[in-house]
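Remarks on the structure that follows.
Of the protein chains in this complex, all but one are displayed in their positions.
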Amino acid sequence: MPYPTDLLGLLGIWTGFFLTIAIYSYQLYKENVLYRLAEHIYVGIAFAIVAVTTWETTQKTAVVPLLNGEYIYLIPLALGVMMYTIFTSKIRWMSRYSVAVLVGTSIGVRTVSLIVPSIISQVISTISAPKNTALDIFNYLFIGVGTVCALLYFILTHEHKGVLKGTAQFGRYVMMIGLGTMFGNTILMRMAMLSGRVEYLLQVLKIIPM
Amino acid sequence: MAFIKTKGFLAVPLIIAVVMFADYFIAVKEVASLAGILRTWALVISSMALGLGVVNLVRVHGKNIYVRKPGMWIFSTVTLFTFTVVFLAGVLAKQSDLWNWPFQHVYTTLQQTMYAATGFYIVSSAYRAFRARNVDATLLLISGCVVALRNAPIGEAIWGGFSVLGDWFMDVGQLPGYRVFAMVTGFGIIAYSLRVILGSERGFYGGRRE
Amino acid sequence: MIREGRVFALLLFILAYCLIYVYVRMAKGGKVIKARALPPLMAIPEAVGRCAEMGRPLVYTVGIGGTISSGSGPDILAGITILGYTAREAAKRGVPLKFFTTTIDAAPLIEETLKSAYLAEGKSEEYKEDTIELIANQSSLVSRYLGWIQREMPASACMIGYLAYESVVLSEGGNTIGAMQISGTTNQYQTPFLVASTDYTFIMEELWAASAEISGDLYSVGALAGEDVLKFFILAIMGIGLLLGLFGASGFLINLLRL
Partner (left out) sequence: MSKVFSKLEDIDRRYYYWAIFLILAVPFIKPLGMPISIKQSTRDLYKGVDQVEPGEVVLIDWHMSVSTWPECLDGLVAELKVLTSHDVKIVITSISVDCEMSWNKVNQLVPALRDKYEYGKDIVFLGYYAGGEPTNQQMAIDVWSVFPTDHFKTPIAELPLMAEARTANDYAIVLTTGENEIVWVNQWWTPYGVPVGVMGIAMKGSALQPYYNSGDIFGLAVGVRGGAEFELLIGEPAGAVTRMDSISLSHLSVVILIIIANTGVLYNKLTGGKK
């Protein structure tokens, strides 16, 4: 992307530059007025975008079909408005019907939709016969025994005694490898984001090309 | 009327969830179209519910301004002023610079900057918090560091073993743990859904569980 | 009749609901169902005792999010139930307690939990009005929590609820002042950091088991027992399948699962 030359563009990137410095002044220096100012501008503009999206999506999903003659959409529109009674104590009960529809739909869809991919196909791939190289067989056994022991760890109404003690402990250790891998990947994510900000500051300062 | 206010809504999740379950397991045209209508209603309600956070924001910051809360009300004014200007620009003049400029230069910068701040804390925690205090944490830190060095090209340059070991952790080592997390989450949602359907789970209505 | 590839899923779903419902009925009928020993839960009295010995307060947070969302709701409610247990221990030992969160919609529930805990220990007068500090958003929670612990130097800190990236910062702050820390969330992304930087961590469903144990809510306790039997059923299939798989003979079992 070329370095902006128009006034609005220049004003924009330098505003971004100082806002980034204001936010990181909290970490690099200490909490200060500039940081709190930038933080509160952020909260204001972020919620403005949520409000505009609410306005547009409601039009898109309900008002447009309603104007096309589908009067059934009056019901969800009414339930949507009833949602806002949550802020009043006297008629808050009306919002419970809207919440009930949302929770009923979400639970109704999610509960059954996850049984095949998150439970059954995980069992299937654990017991699918491995290719016959030594490494494949070792991996097959490690994943199989590890999955069984990790699931034993989540037996929650039986004390970890006897056979369950050793296996559940092995299951916990195997889970730690999983958590460690997530730990390593999360460092990649956090550093990528921070490097994105450093890159932006260098670009605005024209130290590196935009 | 009292029944509608205090108990009526408890039946709604049960009815909707049963329709969704039926639509998932059996192919009956009427059930499918009823499920489709309910899903579209939920889409409209959740689109409108997006604005609840906005109302909450205006209430919290409005109160700060109204009571002149020391050290807060000025910043609350900044938040509400930013919110109002950008929201009106978004609704009335979406194609103008009054909307595009703050969205592109202020919002984009602050959103990325706030999110990337965690990169700082990873570094200070690396020295002051991440301790091999027991076998669990030791396994976690070892696999975490290997995966971190596998993700970084310099790791592979230092020792080729990092990418072999790191790949093993990512392709095999972490599988039992995250497979069981997927299953356990599935079982948990199934149990949670039964409580919702039978009306014993009321947390999301903002009330105390029965 | 039943959609293709969902027969076994239907059987599993019906089995799960029946098992949970049966155990809930048994729990209602008086059968005592207890969760297994959960180290983080057993560490709470120790954490309160440490505060009493060192004459310092205890700090507690249930993180961020709201009870309405099905993602963060269950964790926050579990965190509030465990808060009740912790508050009773604190009231018993005269340890001052400070509470931070951004879950404004749970404020009435939190206040009710704390007051009934102090009442149960006969110490209603010791409950201080400024115990609860409700904060607008995540970044303010970080700055106010860190500021408070650096001033008040609590001997123990509990972060149990729906935690996001702020948990990395809060646990580092706790480590810096040498506090004993107990944490718990089902948010998979934060669990690695909590295990690495706090002394005890509830992992995934252990958080709900602890909450069921404390609340004694029959549905939750019954669900735990019912889920365990379901897990044994899945374990049996996997155990048999693993052995057969070694000899390349798990095909028919896989086809059964794929029904």
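General observations
A, B and C label the chains in the order they appear, each numbered from 1.
By our rule, contacts are C-beta pairs under 8 Å (C-beta built on N, C-alpha and C of every residue); 3 or more make two chains touch, one makes a residue touch a chain.
Keep in mind the model is a prediction, meaning the values are calculated, not measured.
Touch with the chain that is not drawn comes from one residue among B:F83, B:Y107 or B:W168, which is B:Y107. The hidden chain makes contact, of the residues C:Y127, C:Y189 or C:F233, with C:Y189.
Touching the omitted chain from chain B are residues 20, 32, 36, 39-40, 42-43, 46-47, 49-50, 103-104, 107-108, 111-112, 114-116, 119-120, 122-124, 126-128, 130-132, 141, 145, 148-149, 151-157, 163, 167, 170-171, 174-175, 177-179, 181-182. The set of chain A residues touching the chain not shown comprises 1, 24, 27-29, 49-50, 53, 56-57, 59-61, 64-65, 68, 105-106, 108-110, 113-114, 116-118, 121-122, 124-125, 178, 181-182, 185-189, 191-199, 201-202, 207-208.
Operating definition for what follows: only the chains that are shown with their structure count from here on.
With centres taken as mean Cα positions, chain C sits 20 Å from chain A.
Averaged Cα coordinates give chain B a centre that lies 18 Å from the centre of chain C. Across the assembly, chain C contributes 6, 9, 13, 68, 70, 136, 139, 188, 192-193, 195-196, 204-205, 227, 231, 234 as residues in contact with two or more other chains. Multi-chain contact residues of chain B (touching two or more other chains): 21, 24-25, 56, 114, 118, 122, 136-137, 140-141, 144, 178, 181, 183-185, 187, 190, 192, 204, 206.
Within the complex formed with chain A, the chain B residues making contact are 4-6, 8-10, 12-21, 24-25, 37-57, 59, 75-76, 78-87, 90-91, 94, 97, 101-120, 122, 135-137, 139-148, 150-152, 166, 169-170, 172-187, 189-190, 192-193, 196-197, 204-206.
Across the interface of their complex, chain A is touched by residues 5-6, 8-9, 12-13, 33-37, 68, 70, 136-137, 139-140, 143, 188-189, 191-193, 195-196, 203-206, 209, 224-225, 227-228, 231-232, 234-235, 237-239, 241-242, 244-251, 253-254, 257-258 of chain C. Residues of chain C that touch chain B in their complex: 1-3, 6, 9-10, 13, 16-17, 20-21, 67-70, 73-74, 76-77, 104-106, 108-109, 112, 136, 139, 165, 168-169, 171-172, 175-176, 186, 188, 192-193, 195-197, 199, 204-205, 208, 215, 217, 219-220, 223, 226-227, 230-231, 234.
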